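With one protein chain removed, the remaining protein chains of the complex are shown where they sit.
Up next is subunit A:
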């Protein structure tokens, strides 16, 4: 049953990711990206991380995508819709992408380290409690650094988006 669910979520996420890249209108790209994030959060649930799935939905679907849609509505995208969306002369980038994909697929398929089929049983106890204890005990300094980075990004975004001499 888990395999069926995984194949469903993976297929839908790959299709919506292709829609993000291939859609002509940026609004369609944003909506497809939202659908892709929802599928990825479902995959997080399959991986036994429901807290991460909730964080994914809150942060990505709730905050980042709304920000994207606001910005798309603020600026004029009609000119971007009319222009050619995939330049045909970008052959080096296509070759690079093909090599990258083939290399990573070969590495994953030929290696025997990724053939683990059963997850290691995590020691008992509440998952969220263990996650919080690890986050606030062992990784306290990176947590504080991340909060400072978020504050700096907040101030920077306000300064950047403010009108000059306003």
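Note that a residue touches a chain if its C-beta (ideal position, glycine included) is under 8 Å from a C-beta of that chain, and two chains touch if they have at least 3 such contacts; residues count from 1.
Convention: contacts and distances are computed from a predicted model.
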Protein name, per the UniProt record, of whichever chain is missing from view ("Cation acetate symporter", "4Fe-4S ferredoxin", "NADH-quinone oxidoreductase subunit K" or "ArsR family transcriptional regulator"): "NADH-quinone oxidoreductase subunit K"
For subunit A, residues in touch with the removed chain: 2-3, 6, 10, 13-14, 17-18, 20-21, 23, 26, 29-30, 33, 36-37, 40, 43-44, 46-49, 51-52, 55-56, 59-60, 63-64, 67-68, 71-72, 74-75, 77, 79-80, 83, 85-87, 90, 93-94, 96-97, 100-101, 104-105, 108-109, 114-123, 130-131, 134-135, 139, 142, 146, 149-150, 152-154, 156-161, 163
